[in-house]
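Only one protein chain is missing; all other protein chains are in place.
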Amino acid sequence: MQRIRGMMRDRAAEMLRSGSVSKVLGWEKGEFAYDETPAIFTSADELCSDNELGGLVYDGFSSAMLSKYLINATKKDKEGKAPKALVFLKPCDSYSFAHLLKERKVERENVYAVGVECRGMLDIEKIRLKGAKSIKSVEESGDSVNVSSFTKDYTFPRGEVLLEKCVTCKGLDFKYCDEVIGGGNEINWNRLDRFAGVEMIEEMTPEERFNFWRGELSRCIRCNACRNACPVCSCNKCVFDNTDSGVQSKANADSFEENMFHIIRAFHVAGRCTDCGECSRVCPRNIPLQLLNRKFIKDIDALYGEYQAGEDIEQKSPLTDYQFGDAEPSVIYKRGGGV
Amino acid sequence: MADSAREMLIPIVGEVTDIRRDTPDVKTFRVVKSDGGGVCFPHMPGQCAMLSVPGVGEAMFSITSSPTNTEYMEFSIKKCGHLTDWLHEMDPGQDITIRGPYGNAFPVETELKGKDLLFIAGGIGLAPLRSVINYVRHYRKNYGTVDIVYGARSVDDLVDIDEIRSEWAGKDGVNVHLTIDRAQEGWDGNVAFVPDYVKQLGFPTTKTALVCGPPIMIKFVLKALETLGFSMSRVYTTFELRMKCGVGKCGRCNIGSKYVCKDGPVFRCDKMDELPDEY
Amino acid sequence: MLKLSISKTGELFAELSAARALYLPVEGGGQTTFSRYTPEADVRLDVLNTARSVKDFFLPQTEDIVAFKRAGKKISIIEDRASDEPFAVFGVRACDARSLDVMDRVFLSDPVDTFYKGRRENGVVISLACSEPAETCFCGVFGIDSAEPQGDVVASIVGDTLCWEAKTPAGEKLTETVKDVFSPASAEDEAAAEAQKKTTREIMRQLPLAGLKIDNWGSDELLEKFNSPIWGKLYQGCIGCGTCTYVCPTCQCYDIQDFDTGHGVKRFRCWDSCMYSDFTLMAHGNPRTSQLERFRQRFMHKLVYFPANNDGMFSCVGCGRCVAKCPISMNIAKVIRALEVRTNG
Partner (left out) sequence: MPIDEKGTFRPKIVAFCCNWCSYAGADLAGSSRLNYPADIKIIRVPCSCRVNPLFMLRAFQRGADGVIMCGCHPGDCHYTSGNYFARRRMTLLFGMLDYLGIEKGRTRVEWVSAAEGQKFAGTMNQFAETVKSLGECRRIEDLRCKESVG
């Protein structure tokens, strides 16, 4: 990772110095070993600084996706000129980037996209759940993660402390990138089928499903992090922010509003969701939101043919397309369990 | 302040007894207490009240009528949003809810007493000042000279023009200076933006100025007064920001550390320099 | 000081919950939150911060204020307030316990918020001293001693003993109802408790955020801090969600909204976040036009505006929830650090 970071710094600094890009979207070091923040660098010095805070970093905690920042970062200035930005994209981020291109939220010529090798991102919550308290440092070495705390040192197998979205990684291909740094690696952790979770719920009885989701969704605090982090939730004005929509439901006053928010949030990205898993990652209440999005993906794949948002930006997305012989909604009644 | 045992967020019912159209987009609503008539609560000039139509919305409006009027309260309201659209469409006899009074007031009983006053208003900005003007007219001998500079986009947009001409102008030593932004047929008065007109008229700096209007007008009037040599400690203005509670707790109407609903809406302009430019 | 073997806390909780509703840290869904006590509850006294703060009990996320009926042109007001149930919260950490002081400043100042006041009067806070602070903790920066929290009753766990000490009349009254489960602490117990406090304070001093400098914040710096160009850099990653405000024990901003049920109108109050674009939106525009202003507002409020209005009291208690939960890991600690330089000499 150190090597990759060095290459990223060199490349970005070179592009900034030559003026080919005016800003670089990357990650900046934080207070701890694990709290990197997305940052926009505008000078090579800033990018290469190694202060306590500051400087471009890249490691197992560079999990925040940068694709969505491109919308604002490449907005036209007062003179009508769009700045050109260099962005670092992990494989799954590149799908979201591609989708933003497809929806013309971002223009291709305003972006220099650099894919960066990904070995799966780490989940500090999982590390904590494994018992590590008062974490001082987290070092990655090969397939293990060494955590040292104020009281004790720990070593965990890397595969056990990966983010949930990485455990079900959909692949390490890069889409629509201008160049790739590192890469060529293969998934070397125990990858789970991304639909396994959905299937598990589908196999429950309706009663169990209802109770499961009530238990999960009742934890929601309506912070909107899932929506705001989602790279394809990019409406100028969200229906839930619109006081005239009648469904603003700013707080979860009751279970109905919890259900409504989460159904509609997932529905609005159905056929557009790249399955990046940011929604689940950012949820402060650990709600497995990706399971809602994946349900739509799974149904779309089964009913209308395999589709991966961000794979091919020329392809029509399933909800803006149709076939004469599409399944009728009654197909749902044929599914097992309940009436 | 409201009775402390009572929850301040719970309003009382008021009945709109009369609606007067002042300009194409401003109406004045006369409100009495639904239970027993009369004013809903006592107030001082410059204070505000939360009006609401349940299910439509609740918003803060300045009380246009003078406290000396104990029969009813009046609100001049411009049609510009969700709630005000609704208010503009309703008929007299309709109930609304009301709570207040909120905010400080113009210091009519302290700093303004005995002073020569200069009122500068633009458009709907006359609403809070009308309360002060009528208060001052009622207790006329307590105050010195009174000048009113009032402007709007056009003749039609001058709120309460009838009252201004018939009741205020020339009576009890009140001088009214009207102006409109652009020349218009049938208007033989002055044509100028309010800030320019103030500069043109050139008032003595011993006067105390009370300014209200659109934010941009306030900014330029303050500049004009400064050019004329006014000390900002003799200039008052009022602000308006989004409010929900009215008592400085919901946390949205602050300019720096001051809450407009509680520490305002009336601010002495020399104090504004201490506030960040976020209004 | 009273004491109780840790194996017997079940008895204490059962006794307490018989006297009044008892809430305590319970694990569920991989997180620990304050939940109502049941004999089956997975009580976690080792977990530091609950996912949701103690403010839930005093300023719930949503609450009905009043209802209206509209018939023709007539409106009637229906005040149907449920009476407040007496309750106790066990396991409130020092930071959360202090957060109530901050909330009191807001809601108990004139005019008093009677909803808040009712719950405050009916709630007994049983705080729990920390012995293993996390790296995200920085309560010490705000002068909070995590080893000796405030509260009606202060509890601490020393080895396998739960120590219990009533600090206020309300705490003493509650202790009276459960005194049978305790035995008096010996001088040795007291000494052990003191020793643990010392160790905890030592750890607190070594934590990464312990060195945050707060003395350059406060009301004197209002315009200098407000106008700092550093905000322009800091806010860039902010996605404008409300996570930090909703997990924060001292964020108290709220919204009042109406819900038309079809046969009446319910007016409710709910949490709101200054991070949201519609927070200050008015019919004629928005004074905070971009995320920069909204981001700045949150930190300026906590570190400058609030102290300006409340005798220098900061409205951050260093619980570290925002540090742990921010989707992009931007937080108040980074802000304090980035702007810590005294700008006016």
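Just so it is clear, A, B and C label the chains in written order, and each chain counts residues from 1 on its own.
We take it that contacts are C-beta pairs under 8 Å (C-beta built on N, C-alpha and C of every residue); 3 or more make two chains touch, one makes a residue touch a chain.
Worth saying up front: this structure is predicted, and the values here are computed from it rather than measured.
Contacts of the undisplayed chain with the visible chains, over the whole complex, involve A, C.
Screening A:181, A:220, A:270 or A:287 against the full complex identifies A:270 as the residue touching the chain left out. Although one chain is not drawn, the whole complex shows that of A:27, A:112, A:174 or A:296 it is A:296 that touches it.
Remark: the omitted chain is touched by one listed residue; of A:58, A:95 or A:213 this is A:213. Note that of A:82, A:187 or A:319, the residue touching the chain absent from this view is A:319. Hidden from this view is one chain, which touches subunit A at 198, 201-202, 204, 206-213, 239, 246-247, 253-254, 256-257, 259-260, 263-264, 266-267, 270, 292, 295-296, 299-300, 303-304, 318-320, 322-324, 326-333, 335, 338-339.
On the side of subunit C, touch with the chain left out of the figure occurs at residues 64, 67-69, 78, 80, 259, 261-266.
Rule of thumb we're sticking to: only the chains that are shown with their structure count from here on.
Computed centre separation for the pair subunit A/subunit B is 50 angstrom, with centres defined by C-alpha atoms.
In whole angstrom, the spacing between the mean C-alpha positions of subunit A and subunit C is 30. Contact with two or more other chains is made by residues 82 of subunit B. The set of subunit A residues touching two or more other chains comprises 243. Looking at the complex, you find that subunit B touches subunit C at residues 1-2, 4-13, 34, 52, 54-58, 80-82, 84, 91, 93-97, 240-242, 244-245, 247, 249-254, 256-257, 274, 276, 278-279.
Within the complex, the subunit C residues that touch subunit A are 28-31, 51-52, 61-62, 132-136, 203, 206-209, 233, 236-237, 239-243, 245-247, 255, 257, 259, 268, 270-273, 276-278, 281, 323, 325, 327-331, 333-334, 337-338.
Of all residues in subunit C, only 65-66, 68, 70, 73-77, 79, 106-107, 110-115, 219, 222-223, 226-227, 252-256, 258, 260, 265, 267, 269, 272, 274, 279-284, 287-288, 293, 297, 300-301, 304-306, 308-309 touch subunit B in the complex they form.
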